[in-house]
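Of the protein chains in this complex, one is absent; all others appear in place.
== chain A ==
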């Protein structure tokens, strides 16, 4: 099996560096997701693996072999392009045979592989169609099929579901996940959609500004983000960021933001102090860790409802807390939450154990 390792990869176009020192590993058989906003350098990074991007430093190692200088055709990598890049003058069958002919696979073996892939993707009856005669979802399956028939060492997918509508995207997503698990081919999947990244990846690589921000499992990325960028990218609705000042209270450290004062857990307090930065920090609080408090106390403050939004079985409540607007998410069955009207007073309770502390300047996680 095949592991993909990137070591300090740098990519520059016309002297402008778009990927800086990117290092991460996709383990053999793993489905890793590279996520970042548009312009974050994720496509450039993918192209460095395929051999199309001008690398100015670092190495790409596939299955223990350094392929850095090798031409794309030699790398045994199959890619699914965002545009699908199907050959319009070939039928589905011909599209799939195209890479097999290049590899001089015998005719009988070609037949067998095409049939198997057609079976897997449920495309048997569409084999003689041209791409223009297929729907978007079918074209997308043709693109995946063309990668599958090759039985490559590595799969790369560049926003493969981006052109599909929302419902189809969710279906295709889970279909692809189970397909990848069955095949066990090392896969790197690029997307800008954090929900897609969470749903698919056993490993997530977060890229921003050409720099790898964090590599980790979906849970690690969500619960333990390395900085405000990662924290803000994942989660819907996104994390609340509150400017706060740190105060010592004996052994304890208290973060104060407007009317809200949160006593940080001892471990977190120690780490924040050890970081030795200024007292100005940013608190990160996920909407689902905020609840309605029963009675006043530490970690609680009174705010005013700004707006409520019912979303399915959840309800989002935006609360004005001092200068800040805080969004909380609760269950619709919580009658009190569901019945809130704008300008109602509400006692907001923050779970201190789940508050994250970031450096306000750099955005780096302190504790």
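Brief remarks follow.
By definition in this document, contacts are C-beta pairs under 8 Å (C-beta built on N, C-alpha and C of every residue); 3 or more make two chains touch, one makes a residue touch a chain; residues count from 1.
Convention: contacts and distances are computed from a predicted model.
This figure omits one chain of the complex; the name its UniProt record holds, of "Acetyl-CoA C-acetyltransferase", "ABC transmembrane type-2 domain-containing protein", "Putative aldehyde dehydrogenase AldA" or "Maltose/maltodextrin ABC transporter, permease protein MalG", is "Maltose/maltodextrin ABC transporter, permease protein MalG". The chain not shown here is touched by just one of A:103, A:252, A:267 or A:311, and that residue is A:103. For the chain missing from the display, the contacting residue among A:72, A:297 or A:342 is A:72, taking the whole complex into account.
Screening A:64, A:88 or A:106 for touch with the missing chain picks out A:88. With the whole complex as reference, residues 50, 52, 71-73, 75, 77-79, 81, 83, 85-89, 98-99, 102-103, 132, 146, 150 of chain A touch the missing chain.
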